[in-house]
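Of the protein chains in this complex, all but one are displayed in their positions.
This part shows chain A:
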Amino acid sequence: MACRSCRLNLGLVPLSPRRAVDKRLAQQIFAASQQQQQQTRRLHKTPTRCQQPAPEPNHHHPSAGERVKGGLQKMIFEPMAEKLATVARKTTQPYIVYGATERMYKTCAAQAEYNITKEARRAGQVKTTAEGEEIGVGGGMWHDDFGLLPTFSTWAHVTMLHMYLLVVRLRCLDRDAHHLWQAQLVDHFFHQAEDKMDVVHDMASRTLRQRYLQDLFVQWRGVLLAYDEGVVKGDAVLASAVWRNLFKAREDVDLRTLAAVVSWMRLCLKNLDQMQDAALTIHGPSVFKWPAAKELLGVDKPARALDGIYKETPQKHSTSS
């Protein structure tokens, strides 16, 4: 799909009537796929540790215009879209996958979200790390509890970590479906990465953004390799991989948080393993609802090698030692 500046330019081009119909059809295909999702929600029978409360009923009363539009939608567009989805599956599949991966991706990207406001930049209040990275304002578990700075690279690595866990599960689809899903998921990430560089970090130069994106791609491939090695080999290797990537191989890493992240990754992989394919495509990111900080309690249980030397003291609900 188009980059940000191309999308801005596309918005200026007047839509031909045929393009308007195509756009509506694509929207109905999303609506049709959402209907399918609600039907297949019942397939997700395996209970996970993160159960969502049922949503409250919607008490919206539609206006006359909305009722006509809703009527047209029900009588003409939705059946058309459903028919198209069954008959021309190969053509409509990428649109459905685009929407589904966008929902998956948004959950991954929201974990370590941060911002640098234009006012702060104009006032010259943007701090930088020793390596020259701009520090923004963030919140949430990854910044507050795990001591990561709200920078672009933290956001990128936390997002890549979540995407990696989904990719491991997506590998279990058929070969073509796997390629489609993984490629779309990764595309969303790189589009938003460039967007962030442009908007949040005021990087107007496209060549500079491209260079950083190439670095980011190399990091993504490295992340796939390193975490795969860790998942196969053992907790120590996985911890080393997380330390090198997420914690940037720094000396003052808190080993408890490192162990908590490894534990949380294994838990997510186990829950993803138990999820069926149809459930994965709808609410795969629900595995991320259990926060990694809650694994700290399990980390503090005494290890066998320290039997007699270290006894866990009963703690009240706190995530720091």
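Going forward, a residue touches a chain if its C-beta (ideal position, glycine included) is under 8 Å from a C-beta of that chain, and two chains touch if they have at least 3 such contacts; residues count from 1.
Please note the rule applied: contacts and distances are computed from a predicted model.
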| item | value |
| --- | --- |
| Complex member absent from the view - protein name from UniProt, among "Tetratricopeptide repeat protein 4", "GPI-anchor transamidase", "Ubiquinol-cytochrome-c reductase complex assembly factor 2" or "Large ribosomal subunit protein mL62" | "Ubiquinol-cytochrome-c reductase complex assembly factor 2" |
| Residue touching the undisplayed chain, where the options are A:169, A:188, A:209 or A:283 | A:169 |
| Of A:202, A:215 or A:273, the one touching the omitted chain in the full complex | A:273 |
| Residue touching the undisplayed chain, where the options are A:103, A:121 or A:256 | A:256 |
| Residues of chain A in contact with the chain not shown | 147, 168-169, 171-175, 177-179, 225, 228-229, 231-237, 239-240, 243-244, 249, 251-256, 258-259, 262-263, 266-267, 269-270, 272-274, 298-306, 309-310, 313, 320-321 |
